[in-house]
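Only a single protein chain was left out; the remaining protein chains are all shown in position.
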Amino acid sequence: MLRPSSWRGAMLLRSQYPDASPICGGTDLMVDINFGRARPATLLDLTSVEDIDSWELIDDGRTVRIGAGMSYTRIIDELSGLCPALAQAARTIGSPQIRNRGTVAGNLATASPAGDSHPVLLACWAQVEAESVRGLRLIDIDDFFVGPKRSALEPDELIRAVRVPAATGPQQFAKVGPRNAMVIATVSFALNLDTATPRVGTGIGSAGPTPLRARAAEQMLQDSLDDRWDAPGSVDEDVGRQFGALVAEAASPIDDVRGSAEYRRHALAVLGRRCLSWALQDLGEGEVAA
Amino acid sequence: MTVIETPTRITTPSVVDGVGASATRPDGVPKVDGSFIYSSDEYHDGSLWGVTLRSPHPRARILAIDTSQAEGIDGVRCVLTHRDVPGSKTYGMKVYDEPVLAFDEVRYQGEPVAVVAASHPEIARRACELIVVDYEELVPNTDPEMSLTGRVDGLFGGGLARHVRIRHGDVGAARALADVVVEGRYEMGTQDPAFLGPESGLAVPLGDGGVELYVSCQNLHLDQQQVADCLGLPLDKVRLVLSGVGGAFGGKEDLNVHIHACMLALRTGRPVRMVYSREESFFGHVHRHPAIADIELGATRDGRLLFTKVRLVLDGGAYTSTSQVVIANGCYFAAGAYDVANVEIDGFATYTNNPPCGAMRGFGAVQSCYAIESAMDRLAAALEMHPLELRMRNAIGEGDMLPTGQPVDGPAPVQEILAYLRDLPLPAGVDHGTADMRARPGGVGNVTRGEGIRRGVGYALGMKAIGFSGGMDDTCTARVTVWIRDGEPVAEVYCAGPELGQGVVTLEAQIARTELGVRTVELRDKDTDIAESGASSASRQSWMTAGAVAGACGLVRDEILARGARALGRPAGELTLDGPEIRDPAGHPLVPVAEVLGPEAVSHAFTYRHRPTEPVDDERGQGNAHVAFAYAAHRAVVDVDVELGLVKVVEMATAQDVGKAMNPAGVEGQIEGGTVQGLGLAVMEELQITDGRVRNPSFTDYLIPTMLDVPPMPMKIFEFPHPDSPYGLNGVGEPPNLSSTPAILNALRDATGLELPRAPVRPSDLITEPPDGRAEPE
Partner (left out) sequence: MRVNVTVNGVAHSVDHVWALESLLDFLRERVGLRGTKNACEQGECGSCSVYVDGVLVCSCLVAAVQVEGRSVVTVEGLDSGGGMHPVQQAFLDAGAVQCGFCTPGMVVAAHCLLADNPDPDDLTVREELSGNLCRCTGYQKILDAVHLAAERTGAAP
């Protein structure tokens, strides 16, 4: 059992004990241990590491830096203004008990295609702070997910924080599951209208081997908005349909116990269209977060 | 008939928390403070842990089993296989066909092959992984339609467990007279009981070669018989004690840890605990049979049912469990709670290499109620008649004849039940533009602000027999003892009827208070030292236990009064017992019970029997098979997002006749719980099985309703006293589980206009609109 109290200590132990499994909230790892699917040689417990369970504004207030140990509950309570889609995604994760323990960093480390944070992080062009005794590097979220439950993290690295640009315009997150709470996403979608740049960000969950970005949809919407970011009311309804269709096209889902590939594509087209219409409505009403 | 709102018989009306009161549970305090002992909490100094090795294959030949490596691990005390089963190698509730530990062949995924006892569960699990089983995989037979031929190699009976035939009237002649005929196929997936308390127990070896087993189960004595047979021990060397049961719903009628834990305890000479994990639990108990029903209904233009023809196939999986009885019960009520003169029902229970299915709340009638109630809505649509009106026109009543030829006796207030649902105002619509997202389909998923939402309303009516049917007459014995403590009479009730959560222990105490007027009632642990009580199943335990406890109380009361009569020199017939006093007819106290009894206890046992039933004949399925009938109906209101296929059940209104609400809060709780299990089966619960393999054995992917999935449940409880039962009560537990599912399906059909031939409905089944939001032209 390894229990560092400082971040430096955590990195040292991480490099010394490559067989140790990092654990913070435990909401993924403990399930695997309880079900006999994982028997790590030892645990590297990060819950006593100082200064990783909070957030700060960096980058002249343009970016929220979320510490690796910050729970979903605190994201909901403290960041619903700065990161509204992330807060909405956090609210759909498990139960209060899970949200009290689970973290975005843990979600990233597991790198499940169904992780609820991931579509939002994609839509917001987040960056992951990966650190080891060798140094700190920033991994663009687009480079982070490399395969099913596989990430770009090196074996000696730990996620120290996640950098999420603060919302400058409307954001949406929507998640489909057959239960009204406590459900793993059959499919999920995040949309971010960044009015500062301006640009369009998207993210898709549970519809491919990794979380996905709907690039063609982003481009199409960006082209359609063009010089109309201030007058979104003039955006044609067809744009919404086209956007939804392109979101669905970006997915490469499979059939599994949670839903069919066909259903997932269909639902993504609906979520894409609806999220866009809500975002445009918010944009028109000037409901710009933060 | 009128609604009876008052108790029918109260011996001592002054009694507190007697029959008819919403008395709190005698096990309530330990259950809320955490001190209640469930079977998974049983503990004994020096106990070992038992763990089961299960087959990964749905069908395979066992060529060899090598346990040597596992036995070599530090901390492992023994590893047992089929060779170590001392007595019968097989067990079963009806037929001994399920191996205690597999030999020659495994017939379903998860079948137990070996058991290990070790000092720590993790050591036992690792030892299991080191047992080498040489399997020759065989192609599993998983299609029940193939099994119907009765000629499938490798399955019992060639695949056919039972064919039930019911023939009543002349369907051919009726069809010629029908103005409208509708046909349809209705399928249902596999539901899991998903009780929260896992299978578990503690076996303690006794010095005399016997064993004591603390276990959660539904029938102590039937379990005792099977355990003793397989251990090769006489019954008196196998003592079962009911431990705390964390829910059962039929899934704990078959044995689980019982024999394994006892074998390990007897072999090691040490107490052995076994507790299934959730994943193992999904393989460790029977499920509700998946069903395929074909139904043809014929009616006159004005909606009078002329005939009902049903073909029902229930897949029982690898072993028999209770399949032959489940299919019979499914068939008995396959024509629904309707008066129809011409009926043809063919029911088939099959064997396959799918997971074994058996008892689950509703016992075959859930499947057939879902099918017939779906068919009734189809008929209503064809007749262009309101579905409730069609049901009211054909509802069965007292004196009408069932398809089995048995006249309906006892109250059958179906009209009253349906009228309540008809007259209850519908819930208000929701303004989804402003409503809380938690009130919309998709809940916290934030998927709609009103887009695509359609409302639907659906009705369903259900009927089921209460108690064991078909000549399976059973008994229930209770012993009641009264003695004086601190000058006050205290009653002890002793009865083996398992408490699963349904509250039979509450009734035992209530009845003793009512019959004896005592304030203090103590309940003795339930075990096999007393005669049997039968299973807590078939909604029978309240009825049977009430009969036994009330009977024993009566004998005790008579003896106390007889002693009082002797002491007072007055005829016993003039005396009444009211708790601590014996009184005269005017109510004046004559002598304290304490004085009459002194230090002596008065104790009597009573064995209750319900009226006899008879089996139905094989050719036409006719016979007076049932003790009693119970009825319930639901009206479901749903909001469906027809673009995403997500559902919010808005309200589940229900009405049920319970004969006598022995404990009104308990009755409500049974109705609410049964309704929600039916809701789960309608919209989310299915054990997904492909090629004999379970794909979702976890609470992550086998979803049961959360609190946010459950709507308000307005209800009306009718109390038409049953003439044959103690206090006029009727069984309560199963009827609400019948009509809930089809009411929701019918509401979803109403909302979407889709046929929805299968339950549970998946989101992809409910989509009526293309994803681009442009609805098809109407």
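Think of it as A and B in the order they're written, each chain with its own count starting at 1.
One rule holds in what follows: a residue touches a chain if its C-beta (ideal position, glycine included) is under 8 Å from a C-beta of that chain, and two chains touch if they have at least 3 such contacts.
For clarity, every value in this text was computed on a predicted model and none was experimentally measured.
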Taking the complete complex into account, tell me which visible chains touch the one left out. A, B
Taking the entire complex into account, which one of B:Asp84, B:Asp97 or B:Glu122 touches the absent chain? B:Glu122
Options B:Glu105, B:Glu389, B:Glu559 or B:Glu668, residue touching the unrepresented chain: B:Glu668
Which parts of chain B are in contact with the chain that was left out? 22, 24-25, 27-29, 31-38, 40-41, 43, 120, 122, 193-198, 244-249, 275, 277-278, 436, 438-439, 443-444, 500-503, 665-666, 668-669, 671-677, 698-700, 704, 706-708, 710, 712-713
Could you list which residues of chain A touch the chain missing from the display? 1, 3, 23, 25-27, 30-31, 33-35, 39-40, 42-43, 45, 47, 94-98, 100-101, 180-182
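The rule is short, and it goes like this: only the chains that are shown with their structure count from here on.
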Which bits of chain B are touching chain A when the two form their complex? 125, 277, 279, 438, 441-449, 451-452, 643-646, 648, 683-684, 688, 695-696, 698, 700-701, 703, 705-709, 762-764, 767, 771-774
In their shared complex, at which residues does chain A touch chain B? 34-36, 88, 91-92, 172-184, 186, 240-241, 244-245, 248, 257-260, 262-263, 265-267, 269-271, 273-274, 278
